[in-house]
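Note that one protein chain of the assembly has been removed; the remaining protein chains are unaltered in position.
Letters A and B mark the chains in the order given here, with residues in each chain numbered from 1 onward.
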Amino acid sequence: MPDVVVVGAGPAGLAAARRAVECGASVTMVDDNPAAGGQIWRAAGGRLRRETERWLARAELITGARVFAAPAPGRLALETLQGEMEIAYRSLVLATGARERFLPFPGWTLPNVMGAGGLQALAKSGLPVERKKVVVAGCGPLLLAVAEYLRDHGANVRLVAEQASRSSLLRFGLGLAGRPGKLIQAAGFRAGLLGVRYFTSCWPMAAEGSEKLERVIMRRGNRTWSESCDYLACGFGLIPNVELPALLGCRLGAKGVAVDEFQQTSVAGVYCAGEVTGIGGLELSLVEGEIAGYAAAGGLEAARKLFGARESRRRFADGLERAFAPREELKTLAADDTLVCRCEDVTWARVRRFTGWREAKLHTRCGMGPCQGRVCGGAVEFLLGWKPGSVRPPVFPVRVGSLAGAVPSPQCGEKPGDIR
Amino acid sequence: MPGHYVSTAGRPHECRRGTQECVRHIGSRMTETVELRVNGVRVQAPRGALVSTAVFLAGVAGFRRSVGGQPRGPLCGMGICFECRVTINGREHCRSCQVVCEPGMEVRTDA
Partner (left out) sequence: MGRGYDVAIAGGGIVGAACADECAAAGLKVVVVEPGPVGGGATAAGMGHIVVMDDSPAQIALTHLSRTLWTELSAELPDDVEFVAAGTLWVAADAEEMAEVERKRRVYEGIGVRSEVLGSQDLARAEPHLRPGLAGALLVADDAVVYPPCAARFLLERARARGAEVRVGAAAAELSGEGIKLRDGTMLAAGVTVNATGAWAPQLTPGIEVRKRKGHLVITDRYPGWVHHQLVELGYLKSAHSTTSDSVAFNVQPRRTGQLLIGSSRQFGAEESAIDAGILGRMLRRAEEYMPGISDLLAVRTWTGFRAATPDKLPLIGPCPGNERLYLATGHEGLGITTSLGTGRLLADQLLRRQPAIPVEPYLPGRKQEAAHD
């Protein structure tokens, strides 16, 4: 049995695994993507190699594997391309990251309307963007990262529309948003983005097109106008992927999974690091991962040395969140016939008639589709304040055969034959 | 002859060469490609590309139909929205953004 299992091989997970390995622990990493790197380091090549080459050979990495259940204490059930397997652990680090928050507006379900991170991820996997017209919209520094990536790959980025107001960004001290250069430099991006229109207090009103996106109607103050485009990369911030920690019984705080100073959750031996404890960006994810990795492997002194770095990165991240928070006007974008639940085609008019999530789910099936409420849940929480309910296995849809195979063992797996 | 698309450094174009010649031609210029079929149309995708890429290269924007019959395409790019589902080698409901292209794959999108 590995000493430490790390779920999620993005920046936080890799940082945790590395430190655990350096402490002499046996480490197994699990990730659902075809390759390590998470979202930020997807197809990152150089940086990823540099970060991992010295220690990755001393750990086990299982890719294409999705954790879907916890059939017994100390055990996780995974689905891989080959089928179902179980893995036992002494300590567990959950670095399951975050997903984008999608808010509904007319036309948001058209093909070629994607998340901001979504379009970037697809482009990194080969979606051709050269000479395509792209509008990037929504909230947060992610929009700039996406715009930069797209520009670097030959896309015609028409506009970056940040819904936050100029004063909101100023309050954080991001410099004058009217001079995007300052903002861009503060957020660490290259000058190559200068020349792309960057509007604050600007958001999409509607996406239009017959079988796919053809144009977006943008709004800024009193002005609305039409932007013809091939892709709309639109995301309204990030939501932590707390489902697996919740399934394991970890207590949730206001921002994500609640952890102590060693990144340990309310469940002994289970640690969380990175965006899943609260959206905080790459640098914070890395240091949280390191602390969790040290702590999970028993290196408490080494972990303590990083507390200061974590604190300062956390303060920066908190400010960033406040500056870019989605504004009230975004609650008015959906029309009666705008879909809120894409899996089950449930409209805004139908959903908002109910007084709570459970009632709405039961009577409309909103949130009962394959995405298990990951897309509509974030929207509904923002629009109506409804909190997601309890989590049950499978935490992610899996083959019936995989669900059938997750048999609990009589005791916490000490049998070497079980470990694969 | 029309019938297959080629992607060169992210730039798709319809290829007028015969397949054999095309593969040799490309092979000499860029990284290896993988040939698969999307709705019966041959597509050359870069080795390691995801099936979603292949579907885009085939010029398809609507990967599937929603329960209400609307056209849908990928949204999240990270495997959680389920809007990119296609049928791969007869198996339905595969998230194309999570599956790597393999030679000879048969990919079908909804009409």
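Criterion: a residue touches a chain if its C-beta (ideal position, glycine included) is under 8 Å from a C-beta of that chain, and two chains touch if they have at least 3 such contacts.
In this text the structure is predicted, and so the values were computed from the model without any measurement.
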Touching the absent chain when the full complex is considered, from A:A57, A:A254, A:A268 or A:V400: A:V400
Candidate in contact with the missing chain, chosen from A:S167, A:S226 or A:T355: A:T355
Touch residues of chain A, complete complex, unshown partner: 69, 71-72, 77, 354-356, 358-359, 362-364, 368-370, 372, 392-394, 397-408
Touching residues (missing chain, whole complex) on chain B: 67, 91-93
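One rule holds in what follows: only the chains that are shown with their structure count from here on.
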Euclidean distance of C-alpha centroids - chain A vs chain B, Å: 25
Chain A residues within the chain B interface of the complex: 32-34, 39, 64, 99-100, 102, 109-115, 117-122, 125-130, 153-154, 211-212, 342-345, 369-371, 374-375, 397
Chain B residues within the chain A interface of the complex: 7, 10-12, 45-46, 49-50, 52-53, 56-57, 61-63, 66-68, 70-83, 93, 97-100
